[in-house]
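First up is the structure itself, then whatever we jot down about it.
Every protein chain except one is present and positioned as in the full complex.
== subunit A ==
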């Protein structure tokens, strides 16, 4: 078990156009999914009432529908969960009034033997939460870009943020494809993914920067192949760390996903998807984008009069 490929002849750069095409295809697919299937917004964003119930025996949708009808209500959505379908989540879009909600709660407790979980959100709160989540994501990204631009340079920041947005978008698209519920913990999951994505990219960029400095001490980096060689070497050097880190975090996230409480299943699942996307984007998107952009930038520099360049180099 050794992921150390630094001394082997692996070229991660050669197929960069394929990676870019692949990434674009994924983004397009995601955009199509979002515009057709849309997102399954939970009541955190929609306004309404959600009832989570648990029973000793396996449940069926029909059974639950009947119990709800007994109180004189109709549910908008019923989802069964748990190993033997002994759990269920029932949603009522729109504001169920307090009395109705209480009656339903009492009824379920009687029918299934456990007090259900119940969550009610008014329309105004749902909208606010959605807007706040978007603002938070935007500001977190902005803060990260500024930090990276200061600590590294702007092109690193730009590449890192592209990878980050891709990761977040990938998770959202996956949730659209599988029609999993978007709730507040999901937002926390996406922000965690953003944190990890940037973490991973920064580690790679750190190594690229270090290697670029080392090479420049010996001779100027002149052509694309030279720069590509450095990026490839850096990627291979950090590969073991990338794989080991993502594996260990995956151990935790998968364990919570498969064994943890129903309430955070989708939270953990979002993190699992995000971790995989984040590893991909650090290796095949962020570093490669930086390489292409940096090369263009250097070409522009070279086209300027030689004198000016010498001046700026010294």
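Methods note: a contact is a pair of C-beta atoms (placed from the backbone, for glycine too) under 8 Å apart; a residue touches a chain by one contact, two chains touch by 3 or more; residues count from 1.
We take it that contacts and distances are computed from a predicted model.
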Missing subunit (named according to UniProt) among the choices "Lactate utilization protein C", "Amidohydrolase family protein", "ABC transporter substrate-binding protein" or "Protein translocase subunit SecD": "Protein translocase subunit SecD"
In the complete assembly, which of A:33, A:182 or A:268 touches the absent chain? A:268
Absent-chain contact - pick from A:73, A:93 or A:140: A:140
Among A:59, A:90, A:202 or A:235, contact with the omitted chain is made only by A:202
For subunit A, residues in touch with the removed chain: 1, 52, 54, 98, 102, 105, 109, 114-122, 124-125, 129, 132-133, 135-136, 139-140, 143-144, 147-148, 151, 184-185, 187-188, 191-192, 194-196, 198-199, 202-203, 206-207, 237-238, 240-241, 244-245, 247-249, 251-256, 258-264, 267-268, 271
